[in-house]
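All protein chains of the complex are present and in place, except for one that has been dropped.
Labels A, B, C, D and E are assigned to the chains in the order they are written; within every chain, residues are numbered from 1.
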Amino acid sequence: VHATRVKLAESTDLRTVAQRTPGMVGADLANVVNEAALASVRRGANAVEPADFEEAVDRLQLGFKKEGRVMSPEEKRRVAYHEAGHALVALTVENADPVHRVTIIPRSVGALGATLQLPTDDRYLVTRSELVDRLCVMMGGRAAEDLCCRDVSTGAQDDLERATELARHMVMRFGMSDRLGPQTFGRTGGLRYLGLMDGEERNYGEETARTIDAEVKSILGAAWDRARKLVADRRDELEDLAAALLDKETLEREEIELLVGVEGIRKKRTSATQSRPAA
Amino acid sequence: VHATRVKLAESTDLRTVAQRTPGMVGADLANVVNEAALASVRRGANAVEPADFEEAVDRLQLGFKKEGRVMSPEEKRRVAYHEAGHALVALTVENADPVHRVTIIPRSVGALGATLQLPTDDRYLVTRSELVDRLCVMMGGRAAEDLCCRDVSTGAQDDLERATELARHMVMRFGMSDRLGPQTFGRTGGLRYLGLMDGEERNYGEETARTIDAEVKSILGAAWDRARKLVADRRDELEDLAAALLDKETLEREEIELLVGVEGIRKKRTSATQSRPAA
Amino acid sequence: VHATRVKLAESTDLRTVAQRTPGMVGADLANVVNEAALASVRRGANAVEPADFEEAVDRLQLGFKKEGRVMSPEEKRRVAYHEAGHALVALTVENADPVHRVTIIPRSVGALGATLQLPTDDRYLVTRSELVDRLCVMMGGRAAEDLCCRDVSTGAQDDLERATELARHMVMRFGMSDRLGPQTFGRTGGLRYLGLMDGEERNYGEETARTIDAEVKSILGAAWDRARKLVADRRDELEDLAAALLDKETLEREEIELLVGVEGIRKKRTSATQSRPAA
Amino acid sequence: VHATRVKLAESTDLRTVAQRTPGMVGADLANVVNEAALASVRRGANAVEPADFEEAVDRLQLGFKKEGRVMSPEEKRRVAYHEAGHALVALTVENADPVHRVTIIPRSVGALGATLQLPTDDRYLVTRSELVDRLCVMMGGRAAEDLCCRDVSTGAQDDLERATELARHMVMRFGMSDRLGPQTFGRTGGLRYLGLMDGEERNYGEETARTIDAEVKSILGAAWDRARKLVADRRDELEDLAAALLDKETLEREEIELLVGVEGIRKKRTSATQSRPAA
Amino acid sequence: VHATRVKLAESTDLRTVAQRTPGMVGADLANVVNEAALASVRRGANAVEPADFEEAVDRLQLGFKKEGRVMSPEEKRRVAYHEAGHALVALTVENADPVHRVTIIPRSVGALGATLQLPTDDRYLVTRSELVDRLCVMMGGRAAEDLCCRDVSTGAQDDLERATELARHMVMRFGMSDRLGPQTFGRTGGLRYLGLMDGEERNYGEETARTIDAEVKSILGAAWDRARKLVADRRDELEDLAAALLDKETLEREEIELLVGVEGIRKKRTSATQSRPAA
Partner (left out) sequence: VHATRVKLAESTDLRTVAQRTPGMVGADLANVVNEAALASVRRGANAVEPADFEEAVDRLQLGFKKEGRVMSPEEKRRVAYHEAGHALVALTVENADPVHRVTIIPRSVGALGATLQLPTDDRYLVTRSELVDRLCVMMGGRAAEDLCCRDVSTGAQDDLERATELARHMVMRFGMSDRLGPQTFGRTGGLRYLGLMDGEERNYGEETARTIDAEVKSILGAAWDRARKLVADRRDELEDLAAALLDKETLEREEIELLVGVEGIRKKRTSATQSRPAA
């Protein structure tokens, strides 16, 4: 449906695109198609080819490609602290998925760095505790910047967007705000379902909107405070991680755990896990 | 009308689709058609075939299909408590339809579990008492999670959406809020009727919006408190049901009633029913 | 205009449709055409035929057809009280049109019952008193349910929608609110006129919106209180009417008037009419 | 532009339509075209013919045609008072155009009656005093109903709509509210200009909206009070006019002035006019 | 772009239209095209010809053409005062462009009169003082009406619209409100840029909206008070100008300056200019 407005080159196989995007909803696909069309225009091509779709998916998942620029040492250093912050918090909180790799090599499609956790987002059910920990991991990058670089930057924009969306979902979709109760807010459907209009329809009054805003702010503020405390409490490990990243650019799971002393953390997590009722 | 924008394979018989969706309004059908189109794209097909429509109907009625994943024991356990909670409340409240089957086998289309009542939604008239009981049943799943798993999860999202929509209908369509009186609120028509725009037009002021929000919240809060009390009062039966579900994965009506001691409940319901004026 | 988007079977004569819908505005016709198209899809037909239009008109005027279901005795009893309430209030208030027939036989298109007054809606001018009485008649159904069935049901939704729309027109179109004065509120035109957008454009501020809401609520609340008093004052006649309806399913004018003792009422109305200045 | 979406019969000459509608803006023409299309559908015709456009113009200028109904004596009497009220106020206020004819014969297109003034609306400049008097004339119909029929009716809806629109223009377009000052409010353009969207864009805040509402209400309330006082002060002439209308159905200028004693009024107006500075 | 929806006669050269409208933005051009199309329909033509575009440009720049009517002496007199007011204020304030001609001859396209200043609107930069003076000139017409005709009229609508738009630009685009600070408000783009949607997107809250309203009102109120004082202070010259206009209908620059004694004013302006720092 979303591909019909764009002239496709013969070699373009929409099947591949669809297979690469198993988790995407309609609106995401519309973006992919549009990005692919823009990419083909920039290439000067007459039609959209598979490579355009690949770039489009990458752009949307990893941010805009910035070719031909060189990152300054100061930027590199900031990115190292940022990723180290994500990784350190992910290793520290109880319910986060394991950290598999941290890198400050700009990906071919432009992300300045990445902290990969597996198997993120492949769950049937996620509990409130797990979501709260995810928010804390998202805040870890900026918290480390704030602690070690004395100023925040635009680099956390994507983290903040995802954290805000998640906190809003907790409040508006998952009924996880005690003040608002077991209820959902806003509706999606019709044109929004088709990906042609964005966002949700506001079907509540101003007072409810104010409470929603306050709850979202409270959840995010708590995650931010916690992330700042976590990185400050483990400043030495943070500095080690950042220094190692600046040195090697990519750290694998074993290297990270060695640096951060995950044994102690893992012990803590295991005992915490054991304190839950057995399945 | 809704099928005209999509190329159909010859073997697709819209009659079958229409027959499978007797209760759907225009907006629902539009969603089915769109989902079917997306499904065909994922398959790599050139046209929409019957199987795409079937998957679309399933997706919309039962949630997104998640292939190839295995539920963790902890998720399985949570689902068992969730479904046991729905079933226990449905058996306990006076006006709920009988529970025919409870299962925690993920359906082919992805619902993690299901509590089936018959003949749900096949009524000409539904009274306020019955709607209040339906809300309580919807809350039963999360109430059980909250009681036995020490944390709530995203698993109740669909329950909350349906409960919210029902409570809003009670207040805005059925005139069942004493504070707002015998009146309807909002209008639907035009593009909304055709399924192209979602939701309702707000034709009232901010103060009325606030009262509507408060009434909806009050109805849902009461249902939530009642569901929590019901599952806490019968915690033993809840544990039995959940354990049996984890063991057998599917319980039929007879098994359930044996476990929960429906005899006592049924007696209660019968006497309650008799206290109403005879027809 | 509204029929151009739908493929018509040759046997479909739009003239007939137009003749059946003399009082409909553009938006109504658009709905008819859309419903007819949906009906033809359900039939599995390739084009819209006259029967589809007939069903569409019926659906829109009388509600959705629910085939193959049987009403329960309790539902039947509730419908009987509901229609008896409409009829009793229509016979009692001064300015209502005469009641010609009351039935609880579900029409072929699904209304659960009907109270027919003639010549409803065929007037050049309607006074405020007459509108107030119409509202009271609309409330009579639910008032009877509330009195005799101890609970209200979803059965009054359509009555409430029509009553709300009428009360809003009194306040916003007919200048019949003393607090708001001789003025209209909101505008219709453009796309709304063509039936493509619904509702009215709000061209007033929040304070005016609040006053409109309060006036509408006050008018409807008064009608509800009056209807409840009328059916309670004549509970015996209400019971007689309901019992006769359950027995015979349809009552003609003469039977109704015999049961309710319309003679006394008619005398009252005549003398009231005579107290107005002669034409 | 507005006629392109409708299939025209060969005999339809859009020139004639355009000539009949010299004062219409784009939005009005769109309505005419749409009404003509609806009329042709009702006729069962395949194309829009001139007669359809004529009916459409009539419908829009004079209201909906209601064929085959007979007005009741009570309705006739109410219409007579209503038109007598318009005429009496038009003859009494200082700045109204002369009354040429009053009739209670339903026009072929359905208006229940009419009070014709000439040359209404054919002015380059209109002063605030003249607009205030026009509002008073518009209120005269309902004021007479209220005085002599003891209840108001739906018959004044069109008067109220036009009065409201005029009062809003005084406040929002002509800068005639001292409280709001020499300023315009709201914007029209783009799609609105083309007749595809209705109304104006609200480009001011809630407080301004409240003041606009209050000023409009105040202007209309003053006109209403004044009209009520005028018809009450001249009740005898009002009764004479209404009786003559019921008798003859149409009164020409000379008959009206004879009945109402316009000599005295005319003298008053002339002296008032002389008190203005000579041109 | 905007001309593609309209069938053009061969003799229509869009170049000429574009050359006649060098200062127009997209939305203006869309209006021209639409007006031209309407004009051709009124002419009964099959296509849009150059004359239609000329009329369209004239209509949009000078108001609607009102053929075949004759202005009454009272209207003529009011127009004379109105234009005399514009001219007098333009001659009096320090930063206005010179007045080249004043006329009360209705232009072929319908403006009732005009006060021409050159080279209005052909500046790279305009200061706040100059904008404040422009507002005062715009208010001069109505101020003269108010002073000499004892009532205001609809004739100032266009002045008020332009003054309001300018005052809003001062506050919202040019950062000229001290209370709101060096900031812009609202956004234009997308569909608005293309002329398909009107106005600006409101991207601020209610409190800011209230402050914007108050600042705009304050700027316009000050201009109005100042204009009223200016014309009252020079009432003799105003009467002379109006009388000369009624006599000759058009006054050229020399005649005007002779009547108003511009020598004294010019001296004042020169000294004022000299008080600024030399360039």
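Going forward, contacts are C-beta pairs under 8 Å (C-beta built on N, C-alpha and C of every residue); 3 or more make two chains touch, one makes a residue touch a chain.
It should be emphasised that the depicted structure is a prediction, and the values quoted were computed from it without experimental measurement.
**Q** Looking at A:V216, A:L238 or A:L259, which residue reaches the missing chain?
**A** From the options A:V216, A:L238 or A:L259, the contact with the absent chain belongs to A:V216.
**Q** Give the residue, chosen from A:V93, A:V126, A:C148 or A:L251, that touches the chain omitted from the document.
**A** A:C148
**Q** With the full complex in mind, choose from A:M139, A:M176 or A:A244 the residue touching the hidden chain.
**A** A:M139
**Q** Among E:Q157, E:T184, E:S218 or E:T250, which one touches the chain that has been omitted from the display?
**A** Checking the options E:Q157, E:T184, E:S218 or E:T250, the one contacting the hidden chain is E:T184.
**Q** Contacts of chain E with the missing chain: which residues?
**A** Its contact residues with the unshown chain are 1, 3, 13-15, 18-19, 26, 29, 122-129, 131, 173-176, 180-185, 187-194, 201, 203-208, 276-277, 279.
**Q** Which residue numbers on chain A touch the omitted chain?
**A** 5-6, 27, 30-31, 34, 37-38, 41-44, 66, 69, 71, 73-79, 112, 139, 142, 148-157, 160-161, 163-164, 167-168, 192, 195-200, 202, 206, 209-210, 212-213, 216-217, 220-221, 224
Here is the rule we use: only the chains that are shown with their structure count from here on.
**Q** Just curious, how far off is chain B from chain A if you go by their C-alpha centres, in Å?
**A** 31
**Q** Please report how many Å separate the Cα centroid of chain A from that of chain C, as a whole number.
**A** Each chain reduced to its C-alpha mean, chain A and chain C end up 54 Å apart.
**Q** Specify the contact topology among the chains shown, as one of line, ring, star, complete or other.
**A** Topology of the interface graph: linear, an open chain of contacts.
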